[in-house]
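Every protein chain except one is present and positioned as in the full complex.
Moving on to chain A:
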Amino acid sequence: MRDFEYSRAETLSGAAGQMGEGASVIAGGTNLLDLMKIQVMTPSRLVDISRIGELQGISEDGDGLRIGALVTNSELAADGRIRSGWPLLSRAILAGASAQIRNKATTGGNLLQRTRCPYFYDTAMACNKRSPGEGCAAQEGVGRMLAIFGTSEHCLAAHPSDMAVALAALRAEVEIRSKEGETRCLPVTELYRLPGDRPDLESVLEPGEIITAVRLPAPLADTRQVYKKVRDRASYAFALVSVAAVLEMEGDRIASASLAFGGVAPRPWTDPEAEQALVGAAPGDEAFGKAADVLIEQAHCHPDTEFKKPLLRRTLIAALREATGLAKPATGASTARIPA
């Protein structure tokens, strides 16, 4: 680990004052410290924002909620309002990481976590995200976890967050404060940039901007919310694919569908055409499969991720079956019942 300076900010404006070239904000540190140990990230200064009061807490915001950037994943997932109005978010968070990590990880930090592409993590390998212009070792390498949407010849990395996928399907917004103290809001999906030829630029945050909150719009009455994550083991693994689905029914037809997909793109992936394909449809594997086909038509796969096309298709169908009541959701979301 490289030596670094450490300073603690008590206020947002104080934090802004301490930021500068080579500085990085630290809150939970669950991702940043790992990356510093292996020297994928080598900030010269850490500005600790974890004690800033303005970033704490969940408050009501009209019919919606404002979630402070420092609210931990555990706190957010356990919040009664979230569990009743936006259960998708709670389930997605609990599908990620481990209890210990969720106790430390924050809402803002979760959104800005880095990819887990193993070539990004290995400083002996070329990575444009780590060192722009160096090349992308993943292209000819191995990678079950690589993305299939929104990639480029310069980067195949997937965004690993589960929480962000749920937020995208819930049409949440990110509240951002500039160094000068001005606030702007963006849909979660617009926080991220696709890699193009600059995979190192992952978000649209300007220098000195920090995420202050996530805003959840009012929950739609009677929506069916499902988060379905498939991974290589039952817990503590990143998604091979995940599906967040928010459905509104009108009688026995689907009135609206809001979908987001994880483990498949550099950001929570959305596909308005796939959503549109469900509107007015009667629930059933055929209708679900058609929507899935619209989605996976856009996929560009590395040989190791070809499997994500059938897997994503099937996982979307399974999620929609749960959302529409065709399948009884198994106890504990997507795990089999295990006798005590």
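Criterion: a residue touches a chain if its C-beta (ideal position, glycine included) is under 8 Å from a C-beta of that chain, and two chains touch if they have at least 3 such contacts; residues count from 1.
As a working rule, contacts and distances are computed from a predicted model.
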_From "Sarcosine oxidase subunit delta", "TRAP transporter large permease protein", "NAD(P)H-flavin reductase" or "Xanthine dehydrogenase family protein molybdopterin-binding subunit", the hidden chain's UniProt protein name_ = "Xanthine dehydrogenase family protein molybdopterin-binding subunit"
*Touch criterion as defined above, residue of A:Leu240, A:Ala257 or A:Ile296 at the omitted chain*: A:Leu240
*Which of A:Gly17, A:Gly64 or A:Pro118 sits in contact with the chain that's absent?*
A:Pro118
*Residue among A:Gly141, A:Gly196 or A:Pro217 that touches the chain left out of view*: A:Gly141
*asked:* I need the residue numbers on chain A that touch the omitted chain, in ascending order.
replied: 1-3, 37-39, 116, 118-119, 121-124, 137, 140-145, 228, 230-238, 240, 307-308, 310-311, 314-315, 317-318, 321, 327-328, 330, 334-340
